[in-house]
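Chains shown are a subset, placed as in the full complex.
The first chain written gets the first letter, and so on, giving A, B, C and D; residue counts start at 1 in each chain.
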Amino acid sequence: MIVLKISGKIFDEENLIKEYINIIKKHIDRGVIVTGGGETARRYIERARGLGASNYFLDLIGIEVSRLNALVLIAGLGDEAYPKPAESLVELKSALSTSRYVVLGGLQPGQSTATVASLAAEAAGARALINCSAVDAIYEEDPRRNPAAKKYDEIKASELIALLKSRALPGTYELADVWSLEILRRSGIPMYVVDGRRPVLLADVLTGRGRPGTIVLPE
Amino acid sequence: MIVLKISGKIFDEENLIKEYINIIKKHIDRGVIVTGGGETARRYIERARGLGASNYFLDLIGIEVSRLNALVLIAGLGDEAYPKPAESLVELKSALSTSRYVVLGGLQPGQSTATVASLAAEAAGARALINCSAVDAIYEEDPRRNPAAKKYDEIKASELIALLKSRALPGTYELADVWSLEILRRSGIPMYVVDGRRPVLLADVLTGRGRPGTIVLPE
Amino acid sequence: MIVLKISGKIFDEENLIKEYINIIKKHIDRGVIVTGGGETARRYIERARGLGASNYFLDLIGIEVSRLNALVLIAGLGDEAYPKPAESLVELKSALSTSRYVVLGGLQPGQSTATVASLAAEAAGARALINCSAVDAIYEEDPRRNPAAKKYDEIKASELIALLKSRALPGTYELADVWSLEILRRSGIPMYVVDGRRPVLLADVLTGRGRPGTIVLPE
Amino acid sequence: MIVLKISGKIFDEENLIKEYINIIKKHIDRGVIVTGGGETARRYIERARGLGASNYFLDLIGIEVSRLNALVLIAGLGDEAYPKPAESLVELKSALSTSRYVVLGGLQPGQSTATVASLAAEAAGARALINCSAVDAIYEEDPRRNPAAKKYDEIKASELIALLKSRALPGTYELADVWSLEILRRSGIPMYVVDGRRPVLLADVLTGRGRPGTIVLPE
C-alpha cells in the first residue's frame, strides 16, 4: 500500500495527469492518491474572499476544488478506482476494502492536504508516502536564489520540524507542515519527495530505477 | 417562495455575484437558488474528456463545479443560507424547514440545471421560477442574426415545447428543455426569463418595477 | 455487465418474478436490474392525489413503490445481490464494486424508470440495456388495432426520438422517452426490447438462442 | 407532544386518512405519527415469502410498506410535516427540532410498530401515546365470540403484560406487545386505545369531549 500526494499545481496541466494515470495503473498495485487544489482553488478562494466569505468557507471551497481534481483522476483511472472521492478517513478505510485505488482531496477546514496525505497514509497502513510536489527536493536555501544551496538527500522528520519551526523553508509549505510530519513520525512512515512536474521520476522511484529528491525519515 | 436559477456564466464574473447576493438579501424573503457550472465546468469537462472519462463522470464533474458555485454563493449569503449545497430534493425539502435560503447546483448525471430548477420549484412549492440567464428573452429567431427577430413577451410552455421539438431556438439550450418545461407545466409554475448579466432587472421584477424579458406560462 | 429493466407490471405476478430470478442467477454474470412500480404504484399515487399531494410527493411515492419491488427482487436473489436498493448512481457505482447484482427502483421525482435504466447502463458501463416490458416490440401502429401493423426489428434511437416527438407510439411510454434514448445514444448503448410477460425470451436473448422483439440502435 | 399510532389497516381506506389529516392539523400542536403496514404489507410479504426470502427481508419489506404509508400521510399533511419518514430515533429527535409533525413507519426487523410507537413516545418525551387501532378497546375475551366480554376502561401495563404472557388477548397483537408495554412503563407514558376506524373518537379524546376505549396506565 502506497499513498501518493499529487500537488494541485500538477492538475493545471492535463498531459501530466494522463502520465500519472498510466504510471499508477502500471506500477501501483494498491494505493491511495491525495490531490491538491492548485490554481483553480486559489482563484475560487479569491473570488469568495471578495464576497466576504469567512475562513471556514474559504477552506471549504479549497477542499471542494481538491475533490473536483480527485474526481477527474477517478474518471481517468476507471473501474479500479473507488467511484467517488473519499470524504473522511472512515470512508477511506471502507473504500479500501472494495477498491484497488481510492482518491481523496481535502477533508476539513484548517488542514493542509499535506496533513491529509499523512493521515491517509497512517489510516491505510501505507509503507510510504510519495509526495509529487512542485519542487524537486528539500533544500537548505532557495535554489532559485542560491544555485549552490544544499539539497537534502535524506533528512529526519524531527530535523525538518525543527527547521520549519525556526524559519520558512523554500517551497516546503505545500510539501509538509509540522503536523503532517508529526503524524508520519509517530507512525513510522517515510516520505519521498519527488518532482511532480516530471512524472517519470515517480515511475523510477516505484520501480527502483531512481531515488527520490529527498527522503524524510520518520525519526 | 421563489426559485432563482442563475446561469453558470454569471459566476465567471465576481461583481455580478455580489450584486445578486445583495438583491437576494434585500428582496427575497424565502428562496431556493440553483446555480449552473459556467466556464469552469466546461474547462474541467474538457480536461476529463481528454483522459477518456465516460459520460457519467463528465456529467458528475459538471455537477461538482455547479456545487462549487453554489458554495461560493452560500459563503456570500452568510448565516441565513443553509450551510451546504443541497444534494437531493429530499435534502432541499428538509433544509427549507430550517433556513431562509437554500442553494443547490446539479443533482444527477444526464440532467440539465434547467431541469433541476424546475424540480426544485415543484418540490419547494414555489410560485415562480426566475431564470437569470445568458439571454435577455426568448426570441423566434436569433436576434444577433436578425435584429428584427420577434421577442416573446409571453409564450405558453406547450408552444415552447413544440418549438423546441421542431428546431433549436437560439440561446434556449441552457434556459429550458422539454423536460424542464413539462415539469413547470404539470405543477402550474410560470417561468420568468431575465437577462442575468444585468442583475438590476431581477430587482425590478421582484419589486414589480419591471417585467421579465419573457414569461413562460405553465399552459 | 448487463442492465435489465423489468416493468412494474411484471411485479404484479409472483410467478414471473420467480422465473426472472432463476434466469438472472443462471445467465447473468454481473448485472444491474431496474424495477418499475406497476399497479401498486398507480394505486398509491391515486390515493395520495386524493389527499391533495403535490406532484413532487406523487413521484416520490411512485419511487418508493419501485424500491419496494426492488427489495422483493433482492430478497429473492439472496446473498449475491447488494442488500438494499441503490438510491443514487453514486451508490450504484460503489455497490458494483462489492456485489454481483445491484437492484434499484426510481431515483428522483420527474424521471421515468426508463431514464433510470439508461443512466444506470451509462454509469455501470453496460454493453446493453435489456428492457423487459409490457409490450413485445416496438410497432409503427398499435397492433391491437391494426394486426398488420409493422413491427420494427431494428430502429435507430434517433428515428425513435423523432417518432416520439411527432406522436405517441403505442405502449412505448414506459419503454422509452426522449431523454432515456438520448442517454443511450450519447453513450453508444443498444436497447433490446423483450416481452416481459414471457421471461423465457430473456433467457433466449441472453444465451443467443433468440433475438429481441426490437433492437434500438444507439445511433 | 403527542404520539399517534395509526394501524396499517386504516391506510387501506383513503377516506379515513383524510379525516386523520384534518384532525391532526386541527387538534395536535406538535406530534409524532407512527404508521403500520396494513394489507399491502401482508400481500408483499406473502409474495416475498414465495420467493424464499429470509425473515430479515420479510420484516424489511413490511417496514418499507409502513414507510410508504408514512409518506402518503406526509404528502397529505403538507409543509408542516418533516418531508420524509424518519428512519431512526436519532433522525426523529433531529426532525422534531425543525418540524411540527414527524411521521415514521417501522424501524428495524424483528420489531412491531407498537414497539416503534413506544420508543418514539419515549424519545420525543410525549405525554401520551394514542393508539388508533383496529379494535375499539381491550377486552378480557373476544367480544365477537362473547358479546358480554368485559371491556377494560383502565388497565395497568403490568397487568396487561401478565395477561399477554399467559394467553393471547383478542386483537391486541398489533396494539401492544410485552416489549412495547415495558417501554411505556419505564418512562411513565400512558397509552390510550381508540377505535381507529372512527377518527371522530380521536378528535373527542384530543379535545376532552370523549374518553379512550381503554387507558393503559404506565404502572
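Throughout what follows, a contact is a pair of C-beta atoms (placed from the backbone, for glycine too) under 8 Å apart; a residue touches a chain by one contact, two chains touch by 3 or more.
Predicted model, so just to flag it, every value in this text is computed and none were measured.
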Q.
How many copies of this one chain make up the entire complex, given that 4 are placed?
A. 6
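The working rule: only the chains that are shown with their structure count from here on.
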Q: Note whether the interface between subunit C and subunit D is symmetric in residue numbering, meaning over half of all numbers used appear on both sides, and answer same or different.
A: same
Q: Nearest 5 degrees is plenty: how much rotation brings the CA atoms of subunit B onto those of subunit D?
A: 120
Q) Which chain's C-alpha centroid is most distant from that of subunit D? A) A
Q. With chain centres defined as C-alpha means, what is the inter-centre distance between subunit C and subunit D in Å?
A. 36
Q.
How many angstrom lie between the centres of subunit B and subunit C, each centre taken as the mean Cα position?
A. 30
Q) Can you list the residues of subunit C that touch 2 or more other chains? A) 54, 125
(Q) Graph shape for the chains shown, where an edge means the two chains touch. Line, ring, star, complete, or other? (A) other
Q. Pairwise, which chains touch?
A. A-B, A-C, B-C, B-D, C-D
Q | Touching residues (chain side subunit A, partner subunit B) in the complex | A | 14, 17-18, 21, 40, 44, 47-48, 50-54, 57-58, 60-61, 64-65, 67-68, 71-72, 74-76, 78
Q.
Which stretch or stretches of subunit B touch subunit D in the complex?
A. 90, 93-94, 97-98, 125
Q: Report the residues of subunit D in contact with subunit B in the complex, numbered from low to high.
A: 79, 82-84, 98-99
